[in-house]
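To start, the structure under review is shown below, and the notes come after it.
The complex appears here minus one protein chain, its other protein chains still in place.
The block that comes next holds subunit A.
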Amino acid sequence: MNTATVRNTGARSIPAPVARAALVAALIAVWQVAPTVGLLDPRLLPPPSVVGPMIVQLFGEAGFRGHLATTLLETLVAFLVSVPVGFIMAILIGENKYASDIFKPLVFFVFSIPKSIFLPLFIFAFGISFHQKVAFGVFSTLFIVMMLSFAAIESVRRDHLVVARSYGATRMQTVLRVYLPGMTPVLLEAIRVSMIFNFTGILLAEMYASREGLGNVIEQWGQGFQLDRLMATIVVIAAIAIVFNETIRALESRCEHWRE
């Protein structure tokens, strides 16, 4: 028996979810205690006892709710454009060997470029506007959607397609009844990861130049040294991101056996 096995059995006496919850609770406790006892300047890191009520206060302010609505709308529109467009482009490219040879390397090239450096160009093209935020969100997301869609298409098992053909499936039937369900697990993963890129793109565009939105207030309150408001906004954004991510992950685990 090797040492790794011995160590594992010892660590497993506490169930992982309990240990995880304890770790998060401990971090929040440190966050609370450190500024209170003077280990950290409370003006630099306001404790949860300040940030918590501030979140409630922010939701009571019409201005903040407006910023939240703007960001969510921009994110939603950019997402609803980039995911279907990226997916359809990936299918058109992935379906044809010649098109794959031409376009796939290009998609990989563009994907590797940091998208933030194009922000000034988007302002030239669209001005500081809703459209500019959405356009940049789409630009940030499109290439990861395409790359993950390529993977989704490849995840469809060949023998599943042969079975459909041997039972006389039409092209449409093959797409709807074999390709789509066959791709679903990887596609859900694509949606989840794409949202991370999309949300990041929108917030970045707002922080760089905007008149409204959560990115705008983050930038503003950071510059204005209003760290209670800044921290509260960070917690709200983190919560939105985690809730979306976990919802899709729950769907993913429900069709986990589809990958079999």
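As a convention for this text, a contact is a pair of C-beta atoms (placed from the backbone, for glycine too) under 8 Å apart; a residue touches a chain by one contact, two chains touch by 3 or more; residues count from 1.
As a convention for this text, contacts and distances are computed from a predicted model.
Missing chain, UniProt name from the options "ATP-binding cassette domain-containing protein", "RNA polymerase subunit sigma", "YhbD family protein" or "ABC transmembrane type-1 domain-containing protein": "ATP-binding cassette domain-containing protein".
From the options A:L45, A:V77 or A:A169, the residue with contact to the chain not on display is A:A169. By the touch criterion stated above, the residues of subunit A touching the omitted chain are 157, 159-160, 162-170, 173, 177-178, 181-182, 184, 255, 257-260.
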